[in-house]
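First up is the structure itself, then whatever we jot down about it.
As you look at this complex, bear in mind that one protein chain is not there, while each of the others sits in place.
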Amino acid sequence: MIVEKKVPFSYILNKVRYDLLFVLALSILINLAANRFTNRIPEMPLSVAAFLGTAISILLSFKLSQSYDRWWEARKVWGAIVNDSRSLILQLQQFAGTDAPLQRLAHRQIAWCYVLGRSLRGQPPLDGIGDLLQEAELERVATHRNMPLALLRQHGADLRALQEAGQLSWYGQVQLDATLVRLTDAMGKAERINGTVFPVTYRLFLHYAIYLFVVVLSIALKDVAPVFEIPLLVLIASVFFLLEKSAFHLQDPFRNRPSDIPVTAIARTIEINIRQLMGEADIPGPATPEGFYLL
Amino acid sequence: MIVEKKVPFSYILNKVRYDLLFVLALSILINLAANRFTNRIPEMPLSVAAFLGTAISILLSFKLSQSYDRWWEARKVWGAIVNDSRSLILQLQQFAGTDAPLQRLAHRQIAWCYVLGRSLRGQPPLDGIGDLLQEAELERVATHRNMPLALLRQHGADLRALQEAGQLSWYGQVQLDATLVRLTDAMGKAERINGTVFPVTYRLFLHYAIYLFVVVLSIALKDVAPVFEIPLLVLIASVFFLLEKSAFHLQDPFRNRPSDIPVTAIARTIEINIRQLMGEADIPGPATPEGFYLL
Amino acid sequence: MIVEKKVPFSYILNKVRYDLLFVLALSILINLAANRFTNRIPEMPLSVAAFLGTAISILLSFKLSQSYDRWWEARKVWGAIVNDSRSLILQLQQFAGTDAPLQRLAHRQIAWCYVLGRSLRGQPPLDGIGDLLQEAELERVATHRNMPLALLRQHGADLRALQEAGQLSWYGQVQLDATLVRLTDAMGKAERINGTVFPVTYRLFLHYAIYLFVVVLSIALKDVAPVFEIPLLVLIASVFFLLEKSAFHLQDPFRNRPSDIPVTAIARTIEINIRQLMGEADIPGPATPEGFYLL
Amino acid sequence: MIVEKKVPFSYILNKVRYDLLFVLALSILINLAANRFTNRIPEMPLSVAAFLGTAISILLSFKLSQSYDRWWEARKVWGAIVNDSRSLILQLQQFAGTDAPLQRLAHRQIAWCYVLGRSLRGQPPLDGIGDLLQEAELERVATHRNMPLALLRQHGADLRALQEAGQLSWYGQVQLDATLVRLTDAMGKAERINGTVFPVTYRLFLHYAIYLFVVVLSIALKDVAPVFEIPLLVLIASVFFLLEKSAFHLQDPFRNRPSDIPVTAIARTIEINIRQLMGEADIPGPATPEGFYLL
Partner (left out) sequence: MIVEKKVPFSYILNKVRYDLLFVLALSILINLAANRFTNRIPEMPLSVAAFLGTAISILLSFKLSQSYDRWWEARKVWGAIVNDSRSLILQLQQFAGTDAPLQRLAHRQIAWCYVLGRSLRGQPPLDGIGDLLQEAELERVATHRNMPLALLRQHGADLRALQEAGQLSWYGQVQLDATLVRLTDAMGKAERINGTVFPVTYRLFLHYAIYLFVVVLSIALKDVAPVFEIPLLVLIASVFFLLEKSAFHLQDPFRNRPSDIPVTAIARTIEINIRQLMGEADIPGPATPEGFYLL
């Protein structure tokens, strides 16, 4: 998540440098050609370019809206993970017997958040959670392909053990099971957003339409003095390319990019909340931004 | 689901080849006519074409958005199937007695996912699931018109048997029944998306509007040199036709097309998850793309 | 639901014939007037017409989108009815005692779907369900103004009787009651969509804007040769009128029109599912389209 | 809710008469000025007006869409009230003992619907419900600021009394409590829509943009003959003002206006349903429209 208004210019430029180089080259070329072969380049009515630009801005707005919705849905999923992690602890404290070993469950829940975040980003899931899980459990989980799911199964096993040991009533188990179901849901939803490629052809045709528009516009403006026409073309094109790139980044929010959902920071918040609810003394500080963004 | 950025050009062209041939023929015809019968072809103001193009791009954007929503809803439904399949197993392991024959339920759940996917795509539903169901059950299910529903009924019968055998508490049965209800919902939702024809007239009028626009545009541009006008017309028309086709494919995501929701691959993921949760040793690998898409 | 791509031309034309006759008359009139009183008809800049057309296409797209949402919501409601009808049977089979008279409940559920569909369409609700209900019950239900609601009350009474007879545990009754609540919800939602008039003024002003646009466009195009101008005007106007009509039909999906939600066919599907789940032998076939549509 | 297509012209005109008078005055003024001081009034390119008109139609469409969503949400809330009122009665009949005094609860539920509707509209809440509540209860409720909430509390007290008297099992009470929670939700949602002012600045700037557009358009059209220009301007402006007014009315649907959600009529429907479910003999007729609308 980008947290500062002052995003480095280099970061922005980097996103669209190839597209802009193409536009620059194109506009110079068309200008040169327009001077040389005056008759060969057709008169392109500006209203063709204008209509194309309008059409693309509409299509792009819808695309942006769909990408934004995906991003916001992903953020909501992680919000639900925050809420259900807290509810899990609150429910354990409300329903479990006084002798119940709740700390193991609480630490596993913290671990689950980190592991899920790392899995989504394609990083080694179990890095850095050695303190939160027992050695044996860590090894067992490592054999699973879907490690967050393996951790949820451990939650279930612990709840069953609590119930069998008389430390948890049926009522409590049912309420806690409902929370586990919601956590399973949240996990699956994040995986769905992460694993579903945005319809490729849709994106492709829109990208190609932007290029078509730039070419048409550069021909339509060929009689404007180059010193004005080239910057104008590059500036207009850059608006479109930058917005398209924004849409592209929003639609895949677990890629270890500055525009990601800050899953590590969220997991840290959950860790702080859970440790304080458990009455622990040693509470870590909140995650801090790395430069202009937070991961 | 198309997974690669490099979609074969032939695949894309195939989608709209008849429409583009029409546009090509039309533009050539209009150009010839414009040269021959200069006076007979009216002066078509370009702004009529431009306004029509803008209008169509707006209508098309909404259509794309509705098709996208249908596709995304279908994807969500299959995401819910993933989640509830996992929850079913986690809940069985949490609530059922230690002697309960859970494997039968687990394998039936895997079978259910494959059978539902094949049913939606109009393929023989029971192909390739022989190992997952008992012979007798397979035969009984085969007599049903809606085979996934028959499998859910078997789930219910097993849960009842578990409860009567003292292997499942009322509380557990209630929680598992809630999961069965959600699976029934997901199945029905997928069938609804699959069985509901997108409003035909709406689509028809939009398609006809694109043709009207192309004709008007080709008349409006008739004085541009053919060597520029024909490619321009074809390119602009292709953007519209390709986007319309994308919308068309998104709206029916269970048709055995490259743009489908990858139900077989998702069922395979569920199989992997369930087998690992059950502690089985022989885990299949994930589904791999066939060329540029995954089914 | 229109199921075929080849919708009869007469059906489409019928929808907008009065609007198109008006446009035809108008364009002829304006053309005649333009020839006679050259000076009296003002020069209408085409861009006024173009801007109006763009504005209307935006407003119309939103209107279409809202109508589509209503239609899709109605379809979802009937999808939920399918799902909850199946769940009701699955839950009865899971929770009720072996001696419980489930067939009566199952047949009443089938009847409920038909009765609800006919009520929504304003047809006599109880026609053709004589075999599904007992004589006495049929008579009692006929005294109610809201007959589907009366049937749900009978469901409740049966469940109560089952519980009192020891054929249904509290747990089962609670789960079945939750399903009854969802069926009550679905019924109320369908009634809401059916009974709520789409904001009349909104529709009226949009309709009037289309007429204003057509008049302005016909004046703006008055100098184009009539042989081209009249068809052009009629074609452009027809796109707008047809889309507006589509929106109008989508927004009221229980009116016994070809574009309706096919509630009878859906009820038939439910009948087939329920009869097969109950192990009945005599299963009717699915509903078949009447010409190009399915009701 | 406006129920007839033939809305009185005076009703429509009333909505925008001040705005249209302004437009009329403005266009006359500009025309006079254009004749007198030919050189002082600048040449306003029509495309500025056209672009402004397009921009406003987009903004207005979104505004309309948001207002429509608010209105539809309010309608959904009252739909939920219908459904949960019915469910409440069905659940009481299913779970309560045969001696339970259900009529008091049923009548209070009817009263609650009327009282909520009147509260939302700012009318004296308790008028006309004397027959439905006992004298003592009526007096107690009258001391509360939020009278519908006070009635829900009475529901809760009655359920508690039933449970303590052995007329209601814990299971029944839990199910009924869930219904009370949904009723509390619906009530709060209606209050939220009613009490939340639509963002004032957003509306203000849009209104001001429409005026800016009308001024620019009137200047741009100043050379068209007044006999055509003035009606044209008034007609175009009226489309925008009428749609804006429609949006304004939709966004606040509990203001005792013809475009309101018909809460009294809905409450009447609920009364009919509940009385018939309770087997009462004296059933009132449905609410009838007052002229062209239903309240």
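Observations
As written, the chain order gives the labels A, B, C and D, with residue 1 at the start of each chain.
In this text, contacts are C-beta pairs under 8 Å (C-beta built on N, C-alpha and C of every residue); 3 or more make two chains touch, one makes a residue touch a chain.
As the structure is a prediction and not an experimental result, all values here were calculated from the model.
Residue A:54 is the one among A:27, A:54 or A:264 that touches the chain not shown.
Of the candidate positions D:142, D:165 or D:204, contact with the hidden chain is made by D:204.
Residue in contact with the omitted chain (choice from D:110, D:132 or D:152): D:152. Counting the whole complex, the residues of chain A in touch with the unshown chain are 1-5, 7, 12, 46-47, 49-51, 53-54, 57-58, 60-62, 64-65, 68, 71, 75-76, 79-80, 82-83, 86-87, 90-91, 93-95, 169, 171, 174-175, 179, 221, 224-225, 228-229, 232, 235-236, 239, 242-243, 246, 249-250, 259, 272-273, 276-277, 283. One chain of the complex is left out; on chain D, the residues touching it are 42-45, 47-48, 50-52, 54-56, 58-59, 61-62, 65-66, 144-146, 149-150, 152-153, 156-157, 159-160, 170-171, 173-174, 177-178, 180-181, 184-185, 187-189, 191-192, 196-197, 199-202, 204-206, 208-209, 212, 216.
FYI, only the chains that are shown with their structure count from here on.
Chain geometry summary: the mean Cα position of chain C and that of chain D are 24 Å apart. Those residues of chain A in touch with two or more other chains do not exist in this structure.
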